[in-house]
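Only a single protein chain was left out; the remaining protein chains are all shown in position.
For chain A:
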Amino acid sequence: MTARKSGSRLESEIERCRSEGQWDKIPELVRQLSAKLISNDDLGELLLGECKLQTYLKENPIKQGASPKGPNPKLVEIRKHLTAALDRGNLKADYLQEARLLMAKLCYVEGEYRDALDHYSKVNLDDMQLVGSPVYRLSIIAEAYATIGLCLEKVPVASPSLSNTESPLSIRSMTEREQKIITCYEKSGDIALLYLQEAEKALSSGIQNRSPKPGPTGQDQELGYFLETGLQRAHVIHFKNGNLTQGVGRFREILRAVETRTTQNLRMTIARQLAEILLRGMCEQSYWSPMEDPPTVSPLDDPTRQGHTHSKNYSLSRRPRVYSGENLFCPQENTEEALLLLLISESMANRDAVLSRIPEHNNDRIISLQSASVVYDLLTIALGRRGQYEMLSECLERAMKFAFEEFHLWYQLALSLMAAGKSARAVKVLKECIRLKPNDPTIPLLAVKLCIGPLHWLDEGECFGKMVIDMGEKAAEFRAKGYLAIGLVYSLKATDASLRSTQEDYQRKALGAFQRAQSLSPTDHLAAFYLALQLAVSRQIPEALGYVRQALQLQGDDVHSLHLLALLLSAQKHYHDALNIIEMALSEYPENFNLLYSKVKLEAICRGPEEALLTCKHMLQIWKSFYNLTNPSDSGRGSSLLDRAIADRRQLNAMTLPDFSDPETGSVHATSIAASRVEQALSEVASSLQSSAPKHGPLHPWMTLAQIWLHAAEVYIGMSKPAEAAACTQEAANLFPTSHNVLYMKGQIAELRGNIDEAKRWYEEALSINPTHVKTMQRLGLILHQLQRYSLSEKVLRDAVQVNSTAHDVWNSLGEVLQAQGNAAAATECFLTALELEASSPILPFTIIPRAL
């Protein structure tokens, strides 16, 4: 440093320090400079004045909205330097302009706005070169424009027409003046952005050249009051005046400029604010894309001021660099733009996450948390509107670094996981939410909902349900829901249980819970409905009918209640009434496949198989129209039905699978879940081998389709038409070659054709996939009986009874086997049981009705 520098080297060093804001080095450089040539004295004064002014502003920053501080010895000294530089007139033109601008700035700092404007009038700012000028000069020009704007805002209009405020002329001059102010700020902002870009470029290239010397990179360059004002004041005025269109336009201009380190925070804020406006104040119709011209008349703008707005009417010789290139993504819709902005904002907010937990950083932590939560909330609004819960859950997952002990973030993550179908994770996160807010009954209820539904985690579900119940009075109206939830858990456990005593125990518990729920919330149809369903499952048909009627009085068009009513009527062998109910329900829910399955069964009995086949055909048509709408091949991540189903598949969502795959066990049953999963996995493997298989879509619709074919096959079997039945089964087999239902149906067809051995083989295959498929067990038992392998047959049938003790035909077959073995007493028992059960047996198992919260 002490080494004497050659002239040009010294000058470039000065230029660099000015550009990088290293004001502390200037005095030393000035000393070296004046040692070389006397004529440099004026420049020296200018530099000293500048560096002292900048240092003063750094130490005494101007606050937004604060009044000037008045005279100050330091400012007097600065004025001396600048006056000296200006007075002698020896300065080169460029430097002279700089000195004038600095003097004007000084005047502003001292509160002498008119003087400042006077000085500015002596420099033609618009003529100052932006191309090829040193970086620091860009900053001076940008500050000058901002300062003019500030002065104009402070100085009252000094026009002679001031007295006559009514005159249209003065109004026009007012708006002209306002326009002038805005233009100043916009110019200032543009040049400031250019300056920051150039400064950063110079800095990085400088660093590369002067290799080992550490530059001032550690510290961020600070903008200072004037540049900050220049960058932001224009849009602030636009919004204050209700000029949404122009405000949005200005926001976009700033955001389109290539970012620099210094503008990062500004960009983060502006991006968020623009996203807010897009989401809250704009609709699809009033949107215009960032690359389009704004509409001349927009409903967004304050109508009282319309016509007073001016379009942008200035040009600069050089503008800040904007993001460019081919294939730039440009949003075409307000939610798209909002999302893009929020993602950008999020990535920055995320980077600023304060991780340390020491008390000194409490404030920082709160700031970083707040700025991030605002962004995440807006992201939730935008993505929720578009049904993008999958993406949302990923975003919120990133928010977790802020989330320590923050209930809102945890809860939102849990909900988004739930909405995205990521049930298992959702339950884990909900547990944390419960820890943070133990008194909110909704949270454990949400967890039970998942445990009962997609997860089938009954033990966990029981725990969550008990939490709600244990809240007692605090849970208020949610207490009844708690009992309902725990009743459902017991009810499902009863279905799963293999020991009769356990089954009955759970059934009793479930009934108790449902009764409690009903007494707590007598207007909730769900309580009455599940009470009815539980009674139906334990074959208390008349009692069940009573409650289902109650449920229907509360909610006359509840599909499940209507379905249950129909099944109960079918259990009482009132098939025609049941069919009437089903048809009535179908008029409200024409595309409900569960109802249609029951309809097929009932029609086959009441009206003959032809009618049932027509219904099957109708189902196929519904299926086609229902799922053709959203083309299965483009499986975007939208919120369409198919996307839902994709999410289901990803989760191996057990809820939908048993519903559709297993008409016998109906809704959830532990082993059938396992079987369905195997079925699914095997089918996927199988179909991947033959690429022509017609399925790339989600599983659920295809399962429905297979189900329809199987129902049709069953009707054909009832008609003793093996060829047609085989054709239908083949359709199902094309979709799910290894489904136990398909194999079972193939066994039945073989039986129909008299191929006992083949049938046995099919049944055995079906059982190897789902060892607890009662219908298969029953058929296999019968065949073994025919083959006179009595003890094996008895074993199979006893196993079947274990799985489902209400299957009357199994009891009947068991009786026959026992009879054949000569065990008349036991056989009688079985026959009696079968008879009793048959009297209360519905057309399809009651458990076909889904049990869910």
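Note that in this section a residue touches a chain if its C-beta (ideal position, glycine included) is under 8 Å from a C-beta of that chain, and two chains touch if they have at least 3 such contacts; residues count from 1.
As a convention for this text, contacts and distances are computed from a predicted model.
Missing from the rendering is one chain, named in UniProt as "Hyccin Protein FAM126A" (options: "Ribosomal RNA-processing protein 43", "WGS project CCBQ000000000 data, contig 00107", "Exosome non-catalytic core subunit rrp46" or "Hyccin Protein FAM126A"). From the set A:Ser12, A:Ser317 or A:Ser625, the residue in touch with the chain omitted from the display is A:Ser625, counting the whole complex. Within the whole complex, the absent chain has one touching residue among A:Asp24, A:Asp470, A:Glu591 or A:Glu610, and that is A:Glu591. Per the touch definition above, the residue from A:Thr55, A:Gln179 or A:Thr269 contacting the chain not shown is A:Thr269.
Checked against the full complex, the candidates A:Gln332, A:Thr502 or A:Gln786 give a single residue touching the omitted chain, namely A:Gln332.
Summary of contacts with the chain left out: across A:Cys283, A:Val297, A:Leu614 or A:Leu787, the touching residue is A:Cys283.
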